[in-house]
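Every protein chain but one is kept in place in this view of the complex.
Moving on to chain A:
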């Protein structure tokens, strides 16, 4: 295999790592945002819940920003096409994402009830909506998206946004992602929280794990009937990165199962997903929140890993012009850019993981209502 093809593969893997990192770290904060109104029944409790992730949410959110930046650098055509075709959804995602930093910083700075209630709603919206959209995006690309390119490689959209917003499979995927985030956020609230937040978070998070498992299995059955995409022409993984003039592609029901049939070891991923979700739920019930958190992280690896290998090498298939589908082979950057970025990611991602872990260890320990209310620095 040529170096260029290897680099493309490495970046497909790194994309997976980023999307998983985004799910685990940002999903955790989103889960806390979604649960805020339910685990905190009064202002002191809500502030406590917020301060549990207070020192970390900003760092965690960078997974989202880095996700955008890395797709831009490594898969520019995918970045350009997916963000534009999903315009209305992406803008809704952005609106909810930009509420969050402001909500964190401003909510507790003013005493009034109405002020804080308003920001608490902002937390609910900006916690739940991005996770639903995140999952729904996977649901939509699994079904294929209507777009084609003209000779300058400008995309043209062939479908209305209503379809992307409201199609049942995408909603199922969105709910799955929401459930996983509630599980992860609830686990964090248990790790650093005390009663009554602890007990309420336990109830919601352990239920969310089971719901996620059910939705995941349901999605797995559903995918058999969805038309997947397969190459019918000859594929050269080292081809120049352009969606124009690529090999022919056909749509077949159940084609997303082909990789699992060809390489049975891949079944490990969906099994890992379901088992981790169930075990996470059990550990949280059994008051082992740290174990539950790590099992939650494994659930994300199983879920995103399953979707990734099912579609491989497709990234965003086109229903209206399948030969112009975006794949790992035709949507990446040049070999030079991929190479530079691999080196830089190899240096910086481990450093990021180290200092993130250090920050969590500095701030470890339970957060109590009385500490929060008397601390001038808390949210």
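Basically, contacts are C-beta pairs under 8 Å (C-beta built on N, C-alpha and C of every residue); 3 or more make two chains touch, one makes a residue touch a chain; residues count from 1.
Basically, contacts and distances are computed from a predicted model.
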Name per UniProt, for the chain absent here [options: "Ferritin-like domain-containing protein", "Acyl-CoA desaturase", "Branched-chain amino acid transport system substrate-binding protein" or "Cytochrome ubiquinol oxidase subunit I"]: "Cytochrome ubiquinol oxidase subunit I"
Of A:34, A:48 or A:81, the residue in touch with the unshown chain: A:81
Listed residues A:4, A:155 or A:256, member touching the removed chain: A:155
Contact with the hidden chain (one of A:57, A:123, A:138 or A:314): A:57
Residue in contact with the excluded chain [from A:7, A:49, A:99 or A:369]: A:99
Absent chain, residues of chain A that touch it: 54-59, 61-62, 64-66, 68-74, 76-77, 79-84, 87-88, 90-91, 94-95, 97-102, 104-106, 109-110, 151-157, 161, 240-242, 244, 333-334, 336-337, 340-341, 344-345, 348-349, 352, 355-356, 359, 362-363, 376-378
